[in-house]
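All protein chains but one are shown in place.
Going in written order, the chains are labelled A and B, and every chain counts its residues from 1.
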Amino acid sequence: MAELFKDSAQALAQSFEPATGESWLLEQRRQGSSAFALAAMPNRRIEQFKYNNFNSLLSQPISLPQGSDDALAQAMGAEIPSLDAHRLVFVDGKLNAEMSSAPDPAIGVTAFSDADESQRDLISRQLGKLIPVGDRPFVALADSLSDDGVLLQVAAGTDLQKPVQLLSLRTTSGVAAPRLLVQIGAGARASVIEQYQCAEGVQALDCAVSEIDLGDNAEVHHYRIALGSAEYTHIGTAVARQGRDSRYRAYVINTGGALNRLDHIVDVQGSGSNSQMFGAYLARAKQQVDIHLCVEHAVPNCDSQETYRGIAAESGKAVFNGRIQIHKDAQKTDAQLSCRNLLLSNKAELNAKPELEIYADDVKCAHGATVGQLDEAGVFYLRSRGLSEDKARSMLSYAFINEVLLSMPLEPLADFLRGPLDVFFTNQDNG
Amino acid sequence: MSEHTDRIEANLNSEYEAGFITDIESESLPPGLDEGTVRAISARKGEPEWLLDWRLEAFKHWQTMEEPDWAHVKYEKIDFQALSYFSAPKSQADGPKSLDEVDPELLRTYEKLGIPLHEQKMLAGVVAVDVVFDSVSIHTTFKANLAEAGVIFSSFSEAVKEHPELIKKYLGSVVPARDNYYACLNSAVFSDGSFVFIPKGVTCPMELSTYFRINALNTGQFERTLIVAEEGASVSYLEGCTAPMRDEYQLHAAVVELVALDDAKIKYSTVQNWYPGDADGKGGVYNFVTKRGICKGVNSHISWTQVETGSAVTWKYPSVILKGDNSVGEFYSVALTRGRQQADTGTKMIHLGKNTKSTIIAKGISAVNSENIYRGLVRIAPTAAGARNYTQCDSLLIGDTCGAHTFPYIENKQNSAVIEHEATTSKVSDEQLFLCQQRGIDAEKAVSMIVNGFCKDVFKELPMEFAVEAGKLLEISLEGSVG
Partner (left out) sequence: MLKVENLCAGIEDKSILQGLNFTVNAGEVHAIMGPNGAGKSTFSYVLGGRPGYEVTDGTATLDGVDLLDMEPEERAQAGVFLAFQYPVEVPGVSNMEFLKASVESVYAARGWDVPSTVAFMKLAREACAKVELPLEFLKRGVNEGFSGGERKRNEILQMLLLQPKLCLLDETDSGLDIDALQVVAEGVNSLRSPDRGIVIVTHYQRLLDYIKPDFVHVLAGGKIVKSGGPELALELEEKGYGWIEGVA
């Protein structure tokens, strides 16, 4: 069944015309193509895809987006009010200069398609370096379609006040593979926002791959938001590699979409580092939402905190797989994962798998996972103060994930998210 | 690495006390596995046609299956053609006899192991024992006393002859012949095992116990245990296992099925001390076992308790299917690995009935170069309104060359279910040892205390005699660990 998808996807790499020109990402595309040719297509017998249903995606051939609808892109409400960020907007995989911020030489950011010679050189050397393609078919697919994306370089010691935002919008069907490549120099600081959205009724596939390399003592706030419409498939892969004494904060929101999945890898390669990940994954209607987190502690004296909240309502399916691996040399690691979930309907499904894989003895590791319902005493308390049952329930559900929103230092972003979250929480049919 | 840990490790490879070989003449089938082997086993045991057919069908299916590779263990693949599938001490070849006729060498074996077969030597009336040596049941004690209460406790082979209707009804009803690779193999070639039947309303008057020992070289042991507790019945069953030290791997692929009807209660405890192999990972038992119980009736209760200290490789997930409303499933486990042992063990709790409850307490202790894995599944079906699960998995590491892993799967489709899972990892710290020593407790005693304290929640679930044995086992494993 998956052949149709696979064959058509393989053909794409030959047929498309890169915005970045024919030559300089050719090697990446070639390698991606051969990896993709060898890759097994996802199915339930493969552990990492156990809880995903890829049937509808894989049962049909895939194509490249034919043009794009810029007016629709403008009207999608993806703009974050009062957010002062340097923005690069891609509509159906192509850079949209009009919606993007004017180039600012003070910020070391460029679209791949605008890259100069030295930037091209850097991109072709670094792209895909942080991600082991291995058994990741969608990374291979993205590689085979390597084209435009965002390169952000922050020089050592620079405190980049202005957040840099990659906004990817989909207005037509087909596959797009936007890339983000971030290099943060030693002691530098930056905020990076990735935001993916798809217009209603558009059957689009995004294979988004982002790589963030943190130098020694660097600090990054990484926001990653994927808001799906009913027929959108989002398969994201994000990797952060941490140098010595670096600090990585990630804020992940996945909600909506036929299938909305993020594979998030945090590769702690420098001792003295701290990693904090906050995430929420929310599914209602017939959505499938999935976060696969993998934290690799390779060196000693690091700590990480993982805080995740999941909600499955109506006929939604929410999946969390949180793996913490403590390698042999990673003594004195302190890793704490908390994963709490609400299952609000009897047609919904919630799968949680917090994993610990530990090869060092002097460590402090713990994880906790719960699945439950809203506190009925709380519901009654709110109702006794005059709130409707729906309002009481949505308020409590909201409160359940509020920890994730409150953790975000960028308030305009948290405020923006309250809109789609309100929509998510209200008028649920969980009967 | 600290000096303490060094010393702990240096001594963790203490002698395997049950490692002697019984010098006894055995009658074995030649190595090799084909349909003829299955027929020969069945013929050897004089089995009825239907059971042979059941075996043959399992064998046919097994040939189409692939050995599973998802467990977090590495081992030399088994050459199924190099194994012998049936071995019996020559003197026992015709099946169990009265104790007077049992080969004295065998009796000495069990005395050495601390399993007395002479009833008068046992604590009167406390434990009834069925003893399985390689492929056959040697002797079952206290049969008469049990029969008085209406309890059937016999070797599997005897039960096939004497209670075919019960075997026919329940065999494969919990673990179907095709369930998984090893269970399917077992269904084709199982040799013997124990059968327990507790009729309606009867509380079994004593603890029942089976003692398994693999002796023969290159022999696989494939026993089957089936326990049925009818309405309102209850039973506590204990299982112990040892094997001699041999350089070759020995395969143990057992199947245990438990059936609890309305209001019935089955408590199944295991102390598993199969030979773990030497410090370099040579030899030892592959313990690939399928254990599953079904709480078929309302208010029924199945409880698994296991203390696993042996085996080179363990692949074992005693599970409960909670079908009856208000039924309860429990899993209490201590798994200690050292040397090059690898244990991938845990449980599955499948909630189907309303208000079903499960508790999982798993303690893993990992030392030297071993790998200790908890793998568990809690699945709540849409029908299981009001289901509850509580899981606590803790790992204790001793030394920095071992691994401790936790792979819990939580799958929920019921919006009134509440599931809680917690896991922690810790080590026996130098500070803890120092504190104990400073208060006058020697370090060896301190480690033993800390480990015992760590396992307390599980030990208290064991029947008294086994709790003592389990504590002793751990102590032996950690013996002389700190100078």
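By definition in this document, contacts are C-beta pairs under 8 Å (C-beta built on N, C-alpha and C of every residue); 3 or more make two chains touch, one makes a residue touch a chain.
These numbers were taken from a predicted model, which means no experiment stands behind them.
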Visible contact partners (per top-of-document touch definition) of the missing chain: A
From A:Ser63, A:Asn402 or A:Asn430, residue that would touch the chain that is not displayed: A:Asn402
Which of A:Ser82, A:Ser384 or A:Asn427 contacts the chain that the document leaves out: A:Ser384
Chain not shown: contacting residue from A:Asp84, A:Asp159, A:Asp375 or A:Glu411: A:Asp375
Interface with the unshown chain - residue positions in chain A: 375-378, 380-389, 391-392, 395-396, 398-403
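Everything below uses one rule, namely that only the chains that are shown with their structure count from here on.
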Between chain A and chain B, centroid-to-centroid distance (C-alpha), Å: 44
For the chain B and chain A complex, residues of the former touching the latter: 5, 70, 382, 395, 397-427, 429
Chain B partner contacts - residues on chain A that touch it in the complex: 47, 328, 331, 341, 343-373, 430
